[in-house]
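Step one of this worksheet: look at the structure below.
Note that one protein chain is taken out, while the other chains of the complex remain in position.
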Amino acid sequence: MTIASWTQWICFVALSAGVVIGSLGVVLLPNIVYSAFLLGGVFLSVAGLYLMLNASFVAAAQVLVYVGAVNVLILFAIMLVNKKETLAEIPGLPLRRLLSGGVCAGLFLLLLRVDVTTPWAVPGPSPVGNDATIRIGIHLFSDYLLPFELASVLLLMAMIGAIVLARRDVFTVDVITGEDVDQALIEKMRTPLLVETTPTQNPALEATR
Amino acid sequence: MIIPLGALSTLFAEAAPAAALPPGLGITALQLNAGAIAPESAILIALLVCLLVDLAGEEAASRWVPPICYAGLGTALVLLALQWNAPVEPSFLGSFLADNLAVAFRAVVAASTLLSLLISWRYVEQSGTPVGEYAAILLAATLGAMFLCGATDLVSIFVALETLSVSSYLLSGYMKRDARSGEAALKYLLVGSAAAAVFLYGASLLYGLTGGSTGLEAVGLALQTSATPVTALALVFVLATVAFKIAAVPFHQWTPDVYEGSPTPVVAFLSVGSKTAGFALALRLLVGCFESFDAQWKVLFTVLAVLSMTLGNVVALAQTSMKRMLAYSSIGQAGFVMIGLVCGTEEGFAAMVLYMAAYLFMNLGAFACIILFSLRTGSDRISDYAGLYQKDPLITLGLSLCLLSLGGIPPMLGFFGKIYLFFAGWADHQYLLVVVGLITSVVSIYYYISVIKMMVVKEPQEASDVVKAYPPITWNLTGMQPLRAALVACVLITAVGGVLSNPLFNWANGAVAGTPMLQQAIASGALSSAVG
Partner (left out) sequence: MTALRAPLAAVTSGLDLQTSFTTTLQGIGLTPATAHLLWLPLPMLLVLVAAVVGVLVNVWLERKISAAVQQRIGPEYAGALGVLQPLADGLKLLFKEDIIPARADGLLFTLGPVLVLIPVILSWLVVPFGQHLLISDVGIGVFLWIALSSIQPIGLLMSGYASNNKYSLLGGLRAAAQSISYEIPLALAVLAVVMMSNSLSTIDIVNQQSGAGILSWNIWRQPVGFLIFWICALAECERLPFDLPEAEEELVAGYQTEYAGMKFALFYLGSYINLVLSALLVAVLYLGGWGFPIPVEWLAGALGQSVDAPVVQVITGSLGIVMTVLKAYLLVFIAILLRWTLPRVRIDQLLDLGWKFLLPIALVNLLVTAGLKLAFPAFFGG
């Protein structure tokens, strides 16, 4: 083996180990913050694998989108709501863990078998290296034009929806009748889902009205 | 803006082929053949105008958004009618195909959005949530569903699926101050994302098999030559996604909670529009691609159909909430439609299309009634409907007719849809499915009729407290007139459409006859049964 292929091999093993161990950690670690950071590591390792496949644009996009945006967002969400809360004990937890572990192992064996038995078309198409960026652009504006444009609608809607759900200014009256509204389902609950800790209306305020 | 069914079908029947396309479309129709998505473009324009109008404030939005939506959806329906029987040419270099099947399902989706919007204005205003964004998100969901009906490559399918799903999550969480709505959105999001991930995994396997192509045609070709475990795995993954979208048992767990927690008009859309898109996806993927695995997916779908019909209809018996009952009933209804899919004959496909159209009107009619009831009383419990006949004859009549139709009682539209499905199944020797379908229909009739009995038979003194305190009936508030129009139209079509259903039959048969993909499947099915 030449030096180049040795380096390739070592890099591949290191990155794959990063992906596998990292994702196991994401799932198994009890501390959710560790899981989130490990997820970032997994994304980075995947980017490294792309790099080894000569797909540098996809690798950089992976880092930018998954590490820079998705993972930071996840961390943000965790850190903003990381309230220490003791959750109720789940009955039969070890058995459940065993079961889900068994299902995962079964799925893994199935995939392994599929992978071994399928006559994959190796080697695949030859890598285009730095021309890949141009190739991606051509695809986006020819045979993948429709999904590309539709994705813009999807992103616009996701953005607007997120703003609607997150914004604080709410209408307190119905614009047509002027009645009070509460932005809840019209079908009211008979038994409250959550136990109210504070009274919704201040009795003193009621008295002054 | 309601287009009566008769007018709709004559439009479809009389529309000339491609030559009749509006002159403006000719310019865009270069080699992309972009005219195929003209209906979607109309909806997209309506969506953007809604968002712009919404900038002017809530009052302007509540005045102008409804007409804009009607105009967009109406134009889309007219453009769809013009596409009927047009020569089938792949557009966007193989990403989209506007065959008759796609046109029919897209029309059902667009009509379901139109009706859902008509019945939602008052609901949205009364809950105090912004109208402009509501309409825009619902239109985006429609856009996703319509693209899903015609998409012919894996990437387009996935993006369309996600557009539909993301908009649906947003809509189900739209009543943001209500814990139930939040719960519904979160559950839907988690389960939906898992389903999307599974689909993506299956799609990546299919992509690997084709060796670098995402078109469904290439996938179909690759599947014909490869009979390895990998195709079985891909089949299972893709099937799981389809089953999730049409809420077939055992992929249905999200349905009751999502239906209960979402705003009722959204449930109306999800139960019809989203499901229609799911069936279109099922046809494209299973009939179009997995043709060489015909026997396998048909066995799987038979199991799904039997489970859906049984569980959906039996569990619906025990429900006390109207929305939950309709959720389980919709699971059962999806089971009936699956009979047509399993048949794989000309009659089977036509019965599917017909039943989806019939389901559109009867289900949305029922939803219009329960929305009206909850607007007036703030309740959706079945026991609260007791004695409603005395106070509100319109709701009582409408709901009774729609529920009878859903149950499949003769002169209604639903009866003809169901009988056509069962005939198709019987002709294709699917005896198990038909027998299960008949038995569960009887079960469903029981719980539908018990609601009607609750409304009609109870004496005035036995009426529920809610009904005793029933407010005087007024229609003068903004948004009530469209609700009434939608209610009356749906109920009329449900009641009369059954007797005058010939145009609808012709339309459903035309949808199958004008779809090369289905014709091919029917021909090969006939050939194999002749050989067998």
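Order of writing sets the chain letters: A and B. Residues in each chain are counted from 1.
Rule of thumb we're sticking to: a residue touches a chain if its C-beta (ideal position, glycine included) is under 8 Å from a C-beta of that chain, and two chains touch if they have at least 3 such contacts.
None of the values given here were measured: they were computed from a predicted structure.
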Thinking of the complex as a whole, which visible chains are touched by the chain that is not shown?
-> A
Pick from A:Ala60, A:Leu110, A:Leu140 or A:Leu156: which residue touches the chain that isn't shown?
-> A:Ala60
What residue numbers in chain A mark contact with the hidden partner chain?
-> 2-4, 7-8, 11, 33, 37, 40, 44, 48, 51-52, 56-57, 60-61, 63-64, 67-69, 71-72, 75-76, 79-80, 129-133
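In this section, only the chains that are shown with their structure count from here on.
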With chain centres defined as C-alpha means, what is the inter-centre distance between chain A and chain B in Å?
-> 29
Chain A residues within the chain B interface of the complex | 110-111, 113-114, 117-121, 124-125, 142-147, 150-151, 153-154, 156-158, 160-161, 164-165, 170-177, 179, 181-190, 193-194
Chain B residues touching chain A - in the complex, by the definition given at the top | 32, 37, 44, 47, 51, 58-59, 62, 92-96, 123, 125-130, 133, 136-137, 140, 143-144, 147, 151, 153, 155-156, 158-160, 162-163, 166-167, 169-170, 173-181, 183, 208, 211-212, 226, 228-230, 233, 261, 263-264, 323, 374-375, 378-381, 477-479
